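Dropping a structure here in structure tokens format, bear with me for questions.
And now, chain A:
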Amino acid sequence: MEHIINRLKQKIEIESIINQRADLYFITIKEEHLELVLSYLKQQENFTHLAFLQAVDFIEDNKFQLTYMLYNYDIKVNLGIKVFIDRDKSEMVSIHKLWAHAWQYQRELKEMFGINFPGSPKVDESFVLEGWEEIPPMKREFDTLAYSEKTFYQRPGRTKNDPKKYMKEKLYKKFPQSTTVGRKDD
Partner candidate 1 sequence: MTKQSKSKYNNFKVDRSKFPEMENGKPVIDLDSHKYTKLWQGPQHPGVTGNMAIELTINGDEIVQAKTHVGYLHRGFEKLLERRKYIQGFTIVCRICVPEPDTNEYLYSAAVEELAGIEIPKKAKWIRTLNLEMSRLASFLMWLGGQAGSLGMGVIGQWTVGMRDFWLDLFEEMTGGRIYHMYMIPGGVRKDLPEGFVERAKELIVETRKLLFDIEKALFNNAIFKSRLKGLGIIPPEMVDEYGIVGANARASGKEYDVRMNNPYLKYPELDMKMITSTGGDAFARAEVRYQEIHQTLDLISQILDKLPREGEIQAKIPNVVNWKIPTGETYVKAESTRGEHGFYVVSDGTKYPRRVFNRGASYTHAISVFEKLAINRSISDTAALLVSLQTCPPEIER
Partner candidate 2 sequence: MNITTKILYAIISVFVATAYGLTLGGIVRKIYARVHGRYGPPVWQPFIDILQTHAKRVSISHGYMFYLGPVFRLAGGLGTYLFIPVIFGSVVFSNFSMAGDLLLVMYFIFFGQLGMALGAGEGGHPYSPIGIARGLAQMSTFEVPFALSVMALAIQYNTLNITTIVAAQQGSILNWTLFTNPLAVIAAMISLLGMNMHSPFSIVLAPQEIPIGPPIEMNSSFLATLQTNRGLFGSAKLVLFMNLYFGGAAHANIFVALAIMVVKTFLIYMFSVFVGAAFPRFRPEQSMRFFLKWPTLIGILSIILVAYF
């Protein structure tokens, strides 16, 4: 696995390498290198299986993280390729030519995060949401609880209680010290 990453290093610059497990690596690369890296890994290093392609919303530093999870059947290693794209003009190059099922994930990301993939087939069709008029729901600023309370009818009688107080009073009455476990970080 190290050789693969070294060989990759010679081609493009890798910003960070995380060895999460023996069979799971994460590398972070620049946005513009993505297509080259993916096709290189697929064709030369036969990372032929695209497990998934997903996005993570880091709203604080105004970025979307795209993760392309590849798998190599020979050395049996997962390699996650992370790309950070700008959150305002969220657009990414489409890889539907490399994998025939990539368009599904891209259509889902377009719908759930509003990330556009120009040229990807059916990318503008609705995947799960039908007649959705709000902002894409998976963005961090979308508050699902507020939307649900605004749109759907709540049945009265649903009560909730503060778990810390509840545990102290009801569950751990016999062991008062046990509620202090791991509370230093409060």
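Structure notes:
Methods note: contacts are C-beta pairs under 8 Å (C-beta built on N, C-alpha and C of every residue); 3 or more make two chains touch, one makes a residue touch a chain; residues count from 1.
Selection criteria: all candidates are chains of the complex that A comes from, given by their letters.
Bear in mind that the values here come from a model prediction, so they are computed numbers and not experimental data.
Of the candidates listed (1 or 2), only one touches chain A in this complex, namely 1.
Taken in their complex, chain A has these residues touching candidate 1: 20-21, 23-24, 26, 48-52, 54, 56-58, 65, 67, 69, 73, 76, 78, 80, 99-101, 103-104, 126-130, 137-138, 140, 142, 144-145, 163-164, 167, 179-183, 185-186.
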